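Have a look at the structure below, then the notes.
One protein chain omitted, others in place.
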Amino acid sequence: MIRFCLFGSGRMGDLYCQIITRNPNAELVGVINPNLPSAKRLTDKYGGQAFASFDDCLQHSDIDAAIVCSPTNTHLEIISQVSRAGKAILCEKPIDLSLERVDQCIALVEEHRVPFMVGFNRRFDPTIAALRAQVVEGKIGKLNMVLLTSRDPAPPPIEYIERSGGYFCDSTIHDIDLACWITGETPVEVFTSASCLVDEGIGKAGDVDTAMTTLKMPSGVLCHINNSRKAVYGFDQRIEVFGSGGMLQTQNQRDILLSHSTAEATDAKPLLKHFFLERYAQSFEQEIAEFISSLESNIPPSVNQEDGRRALEVALACGQSLREGRAIKL
Amino acid sequence: MIRFCLFGSGRMGDLYCQIITRNPNAELVGVINPNLPSAKRLTDKYGGQAFASFDDCLQHSDIDAAIVCSPTNTHLEIISQVSRAGKAILCEKPIDLSLERVDQCIALVEEHRVPFMVGFNRRFDPTIAALRAQVVEGKIGKLNMVLLTSRDPAPPPIEYIERSGGYFCDSTIHDIDLACWITGETPVEVFTSASCLVDEGIGKAGDVDTAMTTLKMPSGVLCHINNSRKAVYGFDQRIEVFGSGGMLQTQNQRDILLSHSTAEATDAKPLLKHFFLERYAQSFEQEIAEFISSLESNIPPSVNQEDGRRALEVALACGQSLREGRAIKL
Amino acid sequence: MIRFCLFGSGRMGDLYCQIITRNPNAELVGVINPNLPSAKRLTDKYGGQAFASFDDCLQHSDIDAAIVCSPTNTHLEIISQVSRAGKAILCEKPIDLSLERVDQCIALVEEHRVPFMVGFNRRFDPTIAALRAQVVEGKIGKLNMVLLTSRDPAPPPIEYIERSGGYFCDSTIHDIDLACWITGETPVEVFTSASCLVDEGIGKAGDVDTAMTTLKMPSGVLCHINNSRKAVYGFDQRIEVFGSGGMLQTQNQRDILLSHSTAEATDAKPLLKHFFLERYAQSFEQEIAEFISSLESNIPPSVNQEDGRRALEVALACGQSLREGRAIKL
Partner (left out) sequence: MIRFCLFGSGRMGDLYCQIITRNPNAELVGVINPNLPSAKRLTDKYGGQAFASFDDCLQHSDIDAAIVCSPTNTHLEIISQVSRAGKAILCEKPIDLSLERVDQCIALVEEHRVPFMVGFNRRFDPTIAALRAQVVEGKIGKLNMVLLTSRDPAPPPIEYIERSGGYFCDSTIHDIDLACWITGETPVEVFTSASCLVDEGIGKAGDVDTAMTTLKMPSGVLCHINNSRKAVYGFDQRIEVFGSGGMLQTQNQRDILLSHSTAEATDAKPLLKHFFLERYAQSFEQEIAEFISSLESNIPPSVNQEDGRRALEVALACGQSLREGRAIKL
């Protein structure tokens, strides 16, 4: 049984509370937010105690691990406190928006030898995990290309965009992590082209909403990522891997598996699952399950601070490539 | 909050206990089995108390409803006890293997005015429910044909076959209920052709394992059902409805949505979900949820004793048609 | 080079003229129709000479084979003339609507030892031929079930219906032939249920437009055929075969392979190929090609008078089953 406290009480906090509550090997001990009523909203719903600070939490209860899903700019301070207290950490992505601060996080975690996992939940999606396993088993021979399509159903509010660290650190970072994980490599060259085609407000906020990124791996493997903030037909999440022996492709998910043929069209299907909470529900459960089992078995989590740092470094290079109009060598 | 007791502690009992335990509006009070250790196995796992009889259960606890998933030949006696006690009943299909005894059940239920639901769970599958809703909304115009494919991944043990009441009362009965529910009609003519092609032991036990049934509805709508005890590629469950304005088709379900293309074949996908517990997991949850909400709102359950009787009558006619080699008029 | 004359100058005559004209091993010598201007319409378009009678044709030209696609009730007389003249015959289905007259045709053909092929073109469709080849090769183990869906895009004119010999002899006969060919068996039991749901005029003409047929083969293999005179989404032609080792399914054909996803629906595709001339274009070409190569190599055609007789016998049994409301033993 792992006893959890949780930093942050937004959408991700709510999700993690739900999952912990359902997991028979986890217990929700406390939710921490300097804005105590916000923390209380979650504990009223899921149990545990609300605390205004980590110190309060430590004084009142015994915890094993902290989930960090507070705003990104608070991560470093929280990681500092938690790692000094010797507790395990599951930190939402990105760890931070600055590589220097990420390096400080890594130094803290390593100095205090606390287990650390970064929340790249998509690795734990059963279909994506199966794809990667089959690549590793050689089911498509030698890997040549990876293509990732990741399009949101609708753009977030402009206030979210403004605090997000930009499209690449907020969203492309997931695809970057998957590209690295699937290929087993770290890019040597990054090129990004992007536009603002979905919502002018995003452009005014200094961000883009439509992007294509090319990663070149040391082996010569090429990766393509395309992102859009708005796909009217649902949350479009596909991966295609192509190799000397063939191809693997994931399919999008729907709640209703029904096709309709009429005098206008044939085989028309319902919209895709509409949001990441729905589409990736299983992945978050699996992520927590693996975190728990890694703590219980003393095996380091499979996705760690170095993975978090690497994906951030590449995401930052996407932004730089876009600004400078050139490929960035890493 | 509905307080449940449950009769029977086999596979279906285990499933219902799981679902009740997870449902925030339900409480598992007791499991009843004359073989007390078998009941205790479930209560050890899911909570509640084990009882050897319904009387014991009533003496020790306050219940609102009983779930009947004991062997079919015990249903009448249990329904008699529970309805006399004035408790609501959710009874697994078939209610009984004899129409006369089903009529006795119906008489008891109606005399004591207890809410009664029969466990035709497939109606509650989100995809099948959506298909039926779209038929009702006229999305394919006037209905002409219904085609149901229902093939098990593997035959049950011969002992199960021997006690099952035969393939039609055990399995086809689900498809018959769906055909009636989707068309909103009761067949006037039933024809069944069948063989034993999967397992000789099934034939020796006097049953068939491969069957095709044609139902004709009063409106002229035609229904086809095909059943097999063994589909090596998984649990094959498909419905196609065809009308003056088009067609609706359900797709089979897989856990992993991945396709593989090689020099041998393209777009190959993993096997289908392998068993009814997996494939119809959501439907059982929805069934219990509707049962609870019907009790809480005093609205009669949408699938009742008459539905159970009708499906049995048609299933028995399938057997008669096969034995006599002719269409049976109903 | 095979020199052809052709009886009949309707839609099928036009199609066969086209195919013969394109085939480098065939020559269109004459088109025969007592209504000479009708024959001339074809020869003006495709070449060859128009004749009012077979005798005229024989006097003026040297022919190797006759294609018979005149009205069904003229087949016997034509087969009689052509077989006496010792020429090969490709006869459209059905050979005749009466088994007695078909037997006379067979006797003539066998007496005069002329090569005879019946126009079950669907056997020559590349996809259907591949399906049957894979069944024969054991790709799905021991065969258990065959399901054939055959739905026209729109009903023919009532005048066509009136002269068609009824839905089973006109249309189901194709599916019956495929069922026999794929299973390698001849049914021992036939049951048909049918309605008039598409067009009242068809019912007034004494025919049905919506039908389901079950065939039982000596081995116990079960076949289902469903037919409709009107599928608004196009010409729906599917075959599914199911066996101890798996399943094969054919897919419908479209001219444009494009899918459309919007805020209303996903993966919507264009309508199916709309008519048999389009859908089965390749099959007719292959049929003629095989007929020619069988004549050139002196190997009897793969689909002969016995196949034509068998399919008719089963089609007639469908009608009898419908009229008498019982299964017909063959």
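Per-chain numbering from 1; labels A, B and C assigned in written order.
Please note the rule applied: a residue touches a chain if its C-beta (ideal position, glycine included) is under 8 Å from a C-beta of that chain, and two chains touch if they have at least 3 such contacts.
Everything numeric in this text was worked out from a predicted model, so none of it was measured.
Note that the undisplayed chain, when the full complex is considered, contacts A, B, C. Within the full complex, the residue among A:212, A:263 or A:277 touching the omitted chain is A:212. The residue from A:162, A:189, A:264 or A:313 that touches the chain not shown here is A:189. Only one residue in the set C:90, C:247 or C:271 touches the chain that does not appear here, and it is C:247. Take subunit B: the residues that touch the chain left off the picture are 232-234, 252, 254, 259-263, 265-272. Taking the whole complex into account, subunit C touches the unshown chain at residues 126-127, 130-131, 134, 139-140, 245-253, 255-263, 270. Considering the complete assembly, subunit A touches the hidden chain via residues 141-142, 144-145, 147, 151, 189, 191, 193-198, 210-212, 214, 216, 220-222, 224, 226, 228, 230-233, 236, 242, 244-247, 325-327, 329.
By definition in this document, only the chains that are shown with their structure count from here on.
Taken as a graph of touching chains, this assembly is fully connected, with contact between every pair of chains.
In this assembly, A is the chain whose CA centroid lies farthest from the centroid of subunit C.
Mean C-alpha position of subunit A lies 41 Å from that of subunit B. Across the assembly, subunit B contributes residues 245-247 that each touch 2 or more other chains.
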